[in-house]
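Below is a slice of the complex: some chains, not all, each in place.
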Amino acid sequence: MSSSSIGQRFVFTSFGESHGRCIGAVVDGCPAGLELEEKDIQKMLDLRKPGQSIIATQRKEEDKVEILSGVFRGYTTGAPIAMIIWNTDQRSHDYDNLTLKPRPGHSDYPAYIKYKGLNDFRGSGRFSGRLTATFVMAGAIARKLLEKTLKIETYSYTCQVANVKMKDQATTKMKNFIYKNEVRCPDQKIAEKMRATILAARRNGDSVGGVIESITTNIPVGLGEPIFGSLESDLSKALFSIPAVKGIEFGSGFHGSTIHGSENNDEYIMKNDKVVTKTNNSGGILGGLSTGMPLVLRVAFKPASSIAKKQKTIDLRTKKPTSLIVQGRHDPCVVPRAPPIVDSLVSVVLADHAIRAGLISPVIR
Amino acid sequence: MSSSSIGQRFVFTSFGESHGRCIGAVVDGCPAGLELEEKDIQKMLDLRKPGQSIIATQRKEEDKVEILSGVFRGYTTGAPIAMIIWNTDQRSHDYDNLTLKPRPGHSDYPAYIKYKGLNDFRGSGRFSGRLTATFVMAGAIARKLLEKTLKIETYSYTCQVANVKMKDQATTKMKNFIYKNEVRCPDQKIAEKMRATILAARRNGDSVGGVIESITTNIPVGLGEPIFGSLESDLSKALFSIPAVKGIEFGSGFHGSTIHGSENNDEYIMKNDKVVTKTNNSGGILGGLSTGMPLVLRVAFKPASSIAKKQKTIDLRTKKPTSLIVQGRHDPCVVPRAPPIVDSLVSVVLADHAIRAGLISPVIR
C-alpha cells in the first residue's frame, strides 16, 4: 500500500506539494448515494484557514476545492472521488536558500539525505502543513457520511497553548463556541489567554505549541478490531501524520498511568435503559473497540519549527557550522488551525471502521 | 489487510487465543539468510515472563516457542516463518462466570456486543495480554535482523510506575541494568520504590500503571515515509495494539507542547564528522523520517483492569445492576512485562521500514 494512502474500505490518498501546481485527494470506497457538493468540503476547509488576526501567517491561499470525479447529479457514485486545490500563491524564492542549510525542527535534513536532494523542498514540499488541507477534503466527506448514516459527531478544539490550559473537557453545548475565537478554544476566557500567549511568542520571534482535544459522540458499540485494527492503532496512525504532532493519548492517557485501577476503571451502570459507564477514563475504547461512550483523545503539537530567531545549523555542502533565520510566512502557533484537521482524520478512520463493520452499506440511498 | 497483521514488507500476523490450543505468529518477508533458531526467540520470550517475586501473576505458562516453517539448515529461507506456543495451563473455569457481567476496564462489554456473544471470552480470548507473546516472537526475529544488518539496537525499560518516575532518560550504559530487577527499571533505587508501590497496590487488591521508555540507536537517516508512512504513524499503530496502552509520545512529546520553539528545536552541529543535533527533543524523528539521532518514545500503560476489589457492573441478560470481584491470576502492574514487548514492536516496524527503504536486501548472506 502507498504511504500516501490510509484506510481499508474508505481509502484516502493524498497527493501534491506545498509549492507545486496543486494539492489533491482521492477517496475511494465512499458508499454511493451520499449527497455531496463542493461547498460541503469548502465549509470545512474554511475552518482550517487562519483568522484575520495577528495569530497566523499572511499566506493568502484561497484553497478553493474542486471535485473532479465520483459525484454525479449531486450524489456520490461509489467511484473514487478525486478533489483538487490549485496552488495560487507560491512564493518559493523565500525558501530557495534553505536546501543546504537544514532548518532545525524541520524535515529538511532527513529528507535531503533520504532523497539525495531530489525532493521538492519548496515550502517543505511533501512535508508541508499545507498537505493537511487534503486531510480535510477527505475528512469532510467522511464526516458527512458518518453524520448521515450513524449520527456520529466529532468536535475538536484547542484545550492547551503552551502552559495555558482548559481545566475540564468541553461539554456538548460548548462545541458551538469553538469557532467564536481565533484560537478555537470553546472557553472564551481561556481563549483570550491563549491568544495573548501566542502574541507574546510572536513578538519574540518565537513559537508555541499546544494540545487539541477531540470528542466524538454516538459511536456504536464494537467498532474497531482486536490487535492491529484497534481504534487506538488506526486513529494514532492517522493523527501522527499531521506535521508537528508528537504525542497522542486516549481517555485518562498519561495521567491514567499514575492512578490506581480502582480509580481508572469505568464501572457499568444503566442510564436511560442503556448500558453506560459512570466515568469515561477509557476515552470510549476498551480492547481497541468502541464502548459506546464518547471517544476522547488528545493530540500534542510541538511549537512551530519556523521561528524568526537565529539558529545554528550545518552547511551540508561544506559540513561547516553556520546559522540561519527562517524567512517567509509562519504561524507562531499551528494549533488553532488543527481542529478541523483532527476532526477530519478521526472521521476518516471511523468511516473506514464503520464500513468494515458492515454498519454503512455500499449504497446508502 | 487482516487486522491481525501489520507491516508491508516484513509482515507479521498474530493468531490464537489466551485459553485456546495455542498462540502463534507468522512472519512473512523476512530476508533469506538470517541465522535463526528457536532459542533466539525463546531468550526474548523469557524476558517477558514475570519474575518469581510477588509482583506478578502465578500463571505458569512455559511459553516454549516452536518454529514451524521458514527456517532451513539454521537460516531463514525467505518463506513465511510460522511459530507457535502451545497453551498448557488453561484454567478457564476462572473466567466462566464473567461473560454476562462485563468487567470494568476490560474488553468484555464491547466484545460481547460486537460478536453477539460468539467470541472466545476465556481469559479475554483474543484481547488477552497473552497475545503479546506473539509480538515478541515476531519481534525477536526483527530485532536480530536489524542488529545483524544495520547494527540497530533497541532497549526499553520501565521509567515510571504510578507516580514514581526516573528523572532522566537511561544512558546506553544503563541498558545492562534493566533486567537486574523485576520492575525492569535501570535505576536500581527507583526500581526499589516502584516495587514497593506495586506491592502496596497488590496488598490493597488494587493495581497501578506506568510508562515504558524505549530508545533505539543507530537508525540510518531517512527511514520512514511522508504522510501516512511516518515512523510515528507506524510505531504508534503497532504500540497501541498492546492491551492497556493509552498514550504514546515521541521525544519531548506532551511536555514539548508547553515550551517555545526556540527551546524545542534541535540545532544541528558536527560531532565526529557527523551531522547531529545538540538536543534530541524530536525523539529522532522529523517529518516522519529518522534523523539519525536515537529514537526516543514513551508508552503509557493504564493500571491493570483486573483488581480484587468489588466493582459495579450490569448483568447483560437482566440489565440489572450487579457487582463482581475479578477472580483468577492477575498482575497488579503489567508494566514490568512490557519492555520486551515494546522492543519487539519497535523492531518489527523498523525492520519493515528498513526493507522498504532498500537498506536490507531480500537475501542477506
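Annotations
Letters A and B mark the chains in the order given here, with residues in each chain numbered from 1 onward.
One rule holds for everything that comes next: a contact is a pair of C-beta atoms (placed from the backbone, for glycine too) under 8 Å apart; a residue touches a chain by one contact, two chains touch by 3 or more.
Predicted model, so just to flag it, every value in this text is computed and none were measured.
All protein chains share one sequence; of the complete assembly in this entry, 2 are displayed, while the total copy number is 4.
Following the convention adopted for this analysis, only the chains that are shown with their structure count from here on.
With each centre defined as the average position of its C-alpha atoms, the distance from chain A to chain B rounds to 26 Å.
Against chain A, the residues of chain B that register as touching in their complex are 1, 3-6, 8, 14, 102, 104-111, 113-115, 124, 126-127, 131, 160, 162-163, 201, 204, 206-211, 221-222, 224-230, 232-234, 236-238, 240-241, 243, 245-254, 256-270, 273, 275, 277-278, 281-283, 286-292, 300-307, 309, 311-314, 316, 319-321, 357.
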